[in-house]
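Before anything else, here's the structure in question.
Omission of a single protein chain aside, the complex is shown with its protein chains in their original locations.
Chains: A and B, in written order; residue numbering restarts at 1 for each.
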Amino acid sequence: MSALLETNELTVSYGGLHANSNVNIKAEKGKLTGLIGPNGAGKTTFIDAITGFTNVSSGRAEFDGNDLAGVLPSDRAKNGLVRTFQSLELFEDLTVWDNLIVMAEQTKWWSFLADIVKPNRVLGIEEQAEWALNLLGLGEHRDKLTLDLSHGQRKLVSVARALAAKPSMLLLDEPAAGLDTVESQQLGKHLREILKQDISIFLIDHDMGLVLSVCDYIYVLDFGKIIAEGTPEEVRNNPEVKRAYLGETAGEMQAEGGAAAARTLSGEG
Amino acid sequence: MSEALLNIVNLNAGYGGIPVVRELNIHVNPGEVVALLGPNGAGKTTTLLTISGILRPIAGDIQLLGSTTIGERPEKIARRGLAHVAEDRSLFFDLTVQENLRLGLTGNRETRSKSQENALDMFPALRPLLDRRAGLLSGGEQQMLAMARGLASEPKMLLVDEMSLGLAPIIVERMLPIVRRIADDTGAGVLMVEQHVGLALSVADRGYVLAHGELTMEGSAQQLRDNQSLLEASYLGGEAH
Partner (left out) sequence: MLLGAPPPFLISKIRELRGEMKEAIAYSIMGLGSGGFYALMAMGIVVAYKGSGVINFSHGAIAMYVAFQFYNLRTEGVFRLPWFDILPTSWLNLPVRFNLTDGQPMNFWLCVLLALLTSVLIGALIHYLVFKPLRNAAPLGKVIGAIGVMTYFLGVASLQFGSTIPNPEAVLFKDVLFKNFLGLGLPVSVEALALAASAIIVGAVLWAIFRYTRTGLATRAAAGNEKGAVLLGYSPDKLALFNWVLAALLAGLAGILAGTVTGSLSVGKFTALIVPALGAALIGSMSSIPLAIAGALLIGALQTFTSTWMVGESWFPSWLQSGARDAIPLIIIVAVLFLKGKSLPIRGNIEEKRLPLAPYPKRVGKYVAIFVPLGFLFAAGLPGDFLWAGLTGNWGFSFTASLVAAMFGLSFIILAGYVGQISLVQISLAGTAAFVTARFVANEGPSAENPFAVGGPHWPWPLASLMGIIAAVVVGLIVAIPALRIRGVQLAVVTIAASISMWTLFFDNPSATKLQGGSAYEFGTPFFFGIDIGSTSSSGLTDNPKYTLFCLVVLAGLCVVVANLRRGSTGRRFLAVRANERAAASAGVNVPGTKFLAFGIASAVAGVAGVMTAYQTGSTAATNWEYGIGLSALAFCYLGGITSINGAILGGMIAGGGIVNTFGSFHSPGLYSYTAILGGLGMIATAIIHPAGQASIFQPLMRHFGSWLLIARGKEWGVVLKRLWPFLLGGGAWGAIGINPWRTDSWNRGWAIVLGIFLVLFVRNIVNQVRAAKAAKALPDTNSLQEVTA
């Protein structure tokens, strides 16, 4: 199988409520896979589960053929599964450059002793960080604190930071939220650029325009369940999807409130 | 425009000085249900939070019952007759349904028991649950409680944020008419943020559509319904088809 990331009947529940139920997703190598769905559908919960920030209740998640169960979040990142956060979560005390370096550098337990002697060693990862910085056009902001950047630039820093680790898969949680139309289109271009560097992308976003225009394959999540999947064209024309977004026709009775309660618990917003 | 309950003039609102919503103009008259529509991330919730004073506006003016609310603390704005049913419902999970309602009540003992009765009449399903802790209610019941608590203060202006969030469409269909009834019965103005366009427009008098922080359409519910394809485009992005 060529899927880099694969989940099998993945279920996450909070106190009996299913935030994700039996989710099956395959993200192929070298492809841009999208996950969309209305507010509170359980998208961030899914990323949290994949990256180890929330407990999986049942089902499996595999990355590069290895079971992810029991692997620490920091180790998942080291193994090439790197995410961004919807709320950015940049390291605000560090410069843009240092934000990238934290992600890129591999440290040993004795690194602190080396730091005491020579704090500004050449780490051998500068090139990689430089590449990520330039790819997203942040070169001129290299030595600024992230606090001094605009919201859109901070978004880009969060993507660049994830890229600095040279991940094999990049999980993006709402990278376009709060961006204007132009910025969002630019982001789309960057994503295709990243894909060329042998980095697969898994994209979660609200911005249907962005998702439909850049993704190779899309899954649609509603009430914690996959309700549709397919190419952008298929998804765009899928009546289920329109219903989930626009609520024109009432569907069958759903597990009421589950996703909402889960949303409150997981702090997704 | 002095008779409008709520009048928003050239509002810029956002976080950390960065506007998410730009140059917004909205007004709501007494007894009117107004829908604020738009895709996720458009700035709808930001607008409501700014109206109720949780967020300070960056520029522009907000007039409630004829006088500005700029610079007032949110609790004071609330006491002027604004009720805000927040997106996260902001219920007090450790308190019972009864206690949650009680905190919404204002006035003296008599008017209080009357307002509570009125609120419960709107949502009779809550009656048998009065002694249950709010945290134990189902999603639909929680939403009803949030609405009932907002009503209990007998507001002149009601803001409802994403009532349908996480609820099955059938529940939403049942609750939306109540919003209409509130406006008709009490003469309050209602500004509701909604993702479900069709459902929202079925009860609203007028609607505004926000996309990327700017008003893209406004008009009567009928006009908006007639422009379905344009609406869809603003939701699903890209070109209309």
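In the analysis below, contacts are C-beta pairs under 8 Å (C-beta built on N, C-alpha and C of every residue); 3 or more make two chains touch, one makes a residue touch a chain.
Just so it is clear, the model here is predicted, and its values are computed rather than measured.
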item: Chains in view touching the one left out; value: A, B
item: Sole contact to the chain not displayed, among B:46, B:63, B:138 or B:186; value: B:46
item: Touching residue (missing chain; options B:65, B:78 or B:170); value: B:78
item: Hidden partner chain, touching residue among A:6, A:174 or A:222; value: A:174
item: Residue among B:91, B:188 or B:215 that touches the chain left out of view; value: B:91
item: Interface residues of chain B (partner: the chain not displayed); value: 14-18, 20-21, 40-47, 52, 54-58, 73-76, 78-79, 83-84, 86, 88-95, 99-100, 102-104, 106, 149, 153
item: Positions on chain A contacted by the hidden chain, ascending; value: 51-53, 72-75, 77-78, 82-83, 85-94, 98, 101-103, 105-107, 109, 111-112, 114-121, 123, 145, 147, 151, 161, 165, 174, 177-178, 206, 269
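We take it that only the chains that are shown with their structure count from here on.
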item: Averaged-CA centre spacing for the pair chain B and chain A, given as whole angstrom; value: 31
item: Touching residues (chain side chain B, partner chain A) in the complex; value: 16, 18, 20, 39-41, 88, 138-140, 142, 162, 164-173, 195-199, 212-213, 232, 235-238
item: Residue ranges of chain A in contact with chain B within the complex; value: 38-40, 150-151, 174, 176-178, 180-181, 206-213, 223, 236, 242-243, 245-251, 253-261, 263-264, 269
